[in-house]
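Sharing a structure below in C-alpha cells format, with a few things to ask.
Complex shown without one protein chain; remaining protein chains in place.
A, B and C are the chain letters, set down in written order, and residue numbers restart from 1 in every chain.
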Amino acid sequence: MSAFPQFLIDGYHHFAANRYETEQTRYRKLAEAGQKPSTLLIGCCDSRAAPETIFDVGPGELFVIRNVANLVPPYEPDAQYHSTSSALEFGVRALEVQHIVVMGHGRCGGIGAALDSNPQPLSPGDFIGNWMRLLKPSAESIAGNELMTPAERQTALERISIRFSLRNLLTFPFIEEAVSAGRLTLHGAWFDIALGELWIMNDETGDFIRPVPDVTPE
Amino acid sequence: MSAFPQFLIDGYHHFAANRYETEQTRYRKLAEAGQKPSTLLIGCCDSRAAPETIFDVGPGELFVIRNVANLVPPYEPDAQYHSTSSALEFGVRALEVQHIVVMGHGRCGGIGAALDSNPQPLSPGDFIGNWMRLLKPSAESIAGNELMTPAERQTALERISIRFSLRNLLTFPFIEEAVSAGRLTLHGAWFDIALGELWIMNDETGDFIRPVPDVTPE
Amino acid sequence: MSAFPQFLIDGYHHFAANRYETEQTRYRKLAEAGQKPSTLLIGCCDSRAAPETIFDVGPGELFVIRNVANLVPPYEPDAQYHSTSSALEFGVRALEVQHIVVMGHGRCGGIGAALDSNPQPLSPGDFIGNWMRLLKPSAESIAGNELMTPAERQTALERISIRFSLRNLLTFPFIEEAVSAGRLTLHGAWFDIALGELWIMNDETGDFIRPVPDVTPE
Partner (left out) sequence: MSAFPQFLIDGYHHFAANRYETEQTRYRKLAEAGQKPSTLLIGCCDSRAAPETIFDVGPGELFVIRNVANLVPPYEPDAQYHSTSSALEFGVRALEVQHIVVMGHGRCGGIGAALDSNPQPLSPGDFIGNWMRLLKPSAESIAGNELMTPAERQTALERISIRFSLRNLLTFPFIEEAVSAGRLTLHGAWFDIALGELWIMNDETGDFIRPVPDVTPE
C-alpha cells in the first residue's frame, strides 16, 4: 500500500488534539444541525491562498468552491457536468447564503497561463487552455499591452478576472433573482501572497482597496 | 456599496496580526519562488470540512480543488470548460504533485441529494441533479437497500464516491502515466464531522481505517 | 484419560487464587440467593468477543446466550428443541431481566459464511448453512453490492443482523408484552475486535454510535 502523506497524518493528529478538542461541541452541533454558512466563497486552488487561513474562519462559516483562477463560467443549463455551477446552485438555493465572495490572489498561475503569448498545452486534452479560454477576450487586451510591466499585466488580469466572474454570476437566474430581491450580495477580494494583504473590491467603482481595521482606542 | 461580510474582515485582521506576522518570511518566499506543493487534494465545498483546518497545514502545502461531494468526472477531452479536470491537469503537469488525495466527509449534502428517491431540482437548470448523476449507478444500488439505515446508506455512498473518483482519476492519461511511472500516488480519506475523526483508505482493499498514532509493533 | 486442557486448569487456579479469593462472599451469596441479573445478552461464540471481558462484568450480572452470529430465530412454538428461544423464555419469564442486548462483532465468521457466494457445507448436515439461512434475504442484498468492499459488506451485514435479531425478539409474545408494558427494553451493540471499540445502536434510528464518556454539554 502506498503511504498516505505523513505530513497530513501528523497535521491531522495535531488538529484532533488541539482544535477539535476545544471545538468538539461546535463540530457536533454542526454535524447534527447541518451547515448554515452565511457566505459562499469562490477561491483559487493555489496552495498559498487557503480562504480559511486568510480569513481565520472556523467550521461552518464558509462554503468554498476552489478551481483554477477562481473563475465562474457563464450560465449554461445544458445537462452536462458543471462543477462550479452546481456548487453555486447548492449554495444559493439549498443553503441560502447571503453573500458570495470571489477571491483572487497575486502570482496566480492560471492567470499567468492566460497571459502567456505562446502557451503549450499541459496535456493533449489542454484542459487548462480551455478553462482559461473563459478569460480570453480580457487576457488578449492586457497581454498585448506593451506599456504595462509583466507584473502589472498579471495583477490587472487577476482583478479583471474577479469582475468577470462577478458579472457571470449574474447570468445565473437564481443568483440574479436573489440579488434583485436583496437576499444576496456579491463581493470581490484579492489577496497579496507576498505582503499578506487583503484588498476588497468596491462594488460601485470596481476598485480594490485595503480595509482599515477599526482601531479601538484603549 | 453592499458591505463585505464583517466576520471575514475581522478574521483577516486576526490572520494578519498573528499567523501572517509569524510566517511572513515563508509567505514572501512562496510568493517569489512560486508554489511547489507535494499534494493535490480534492475536497467538498462543505463549510465544515476545510482541508487546511483538518490537516493543520500551512501556506504552500496543499493544492486544493473543492466541488460538491469531491467528485472527479471521467476524462472528457472535448474542449469544454472543465473546472475539475483543468485543476487536475495543472496540479499534475505543471506543479508535478506527488500525491492526490480525494477527501470525502460525513453528512455530505451532495451525497444526500444523490440518495434522495424523489429529488426536486434546486433550479430549472438542475445543476446539482446533473452533477450528482455522475454517481447515479452507485447511488441506486445503495438507495434501494431498505435494510440499511439512512445514515448507513449515506456513509456507504460517501465512501463509494471516493473510490469512484479515484477510479476516474486513472482515466486521465497524464495521471495514469504518472502513477504507472511511480511519480504519483492516489489516496482516499473521509472525515467524520461529528467526531472529528479522519479515516484513511487502504488502497489495496478500499477500506477506510483510522490512522493509529504510536502503535509499537511487537 | 485424555488430558483436560492445561491452560484451562492453570487459568482456573489463577481465578481461584485471585478473583474468587476476593469475591467469595459475592459468589456465596449468589449461590444461596440465586441469580438475578438485570440483563440478558445474546452474543456470538467467537473466542475474541466474550461479553464478560468486554463489559468487565462480575458474577451475577449478565445472563448470556452465545450462538453463531448472535442470531435470534423467529418465534416458532412447535415443541421442538429451541436452544435460543428457551433461553430467552427463561431469562424474560423466570429471571425477569429488564434489558436484552444483542451484541454482534467485527470479523464474524458466521456473517462471512452468509456472504459467501459459493458456500460449501462444512459437513453433510450443513448446520451452519441452515442456521445462516435465517439471514438469507438480508445477505443477498448486501452480497451483490460490488461497489462496497468485502469488509464494508461484512460490517453492513453484521449490523443488519443485529437489527434482524431485535425485530425477531418482538415476535415472541412474552417479549413483546414485556416491552409494551415498559418492563423490558431491547438494545443492540457491536464490538470492533481490532480496535477494541464498542458501538451502541440508537434504537430510534438503528444507527451504531460509540458511547462518548464525559461530554460536557454547553
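One rule holds for everything that comes next: contacts are C-beta pairs under 8 Å (C-beta built on N, C-alpha and C of every residue); 3 or more make two chains touch, one makes a residue touch a chain.
Quick caveat: nothing in here was measured; it's all calculated off a predicted structure.
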Subject >> Absent-chain interface as seen on chain C, which is shown >> reply: 1-5, 7-9, 11-16, 18-20, 24, 27-28, 30-32, 34-35, 37-40, 45-68, 71, 73, 75, 77, 79-91, 93-94, 99, 101, 106-107, 109-110, 122-128, 130-134, 172-174, 185-187, 189, 193-198, 200, 202-204, 211, 213
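What we mean here is this: only the chains that are shown with their structure count from here on.
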Subject >> Computed distance of Cα centres, chain B from chain A, in Å >> reply: 16
Subject >> Rounded Å distance, chain A centre to chain C centre (Cα mean) >> reply: 53
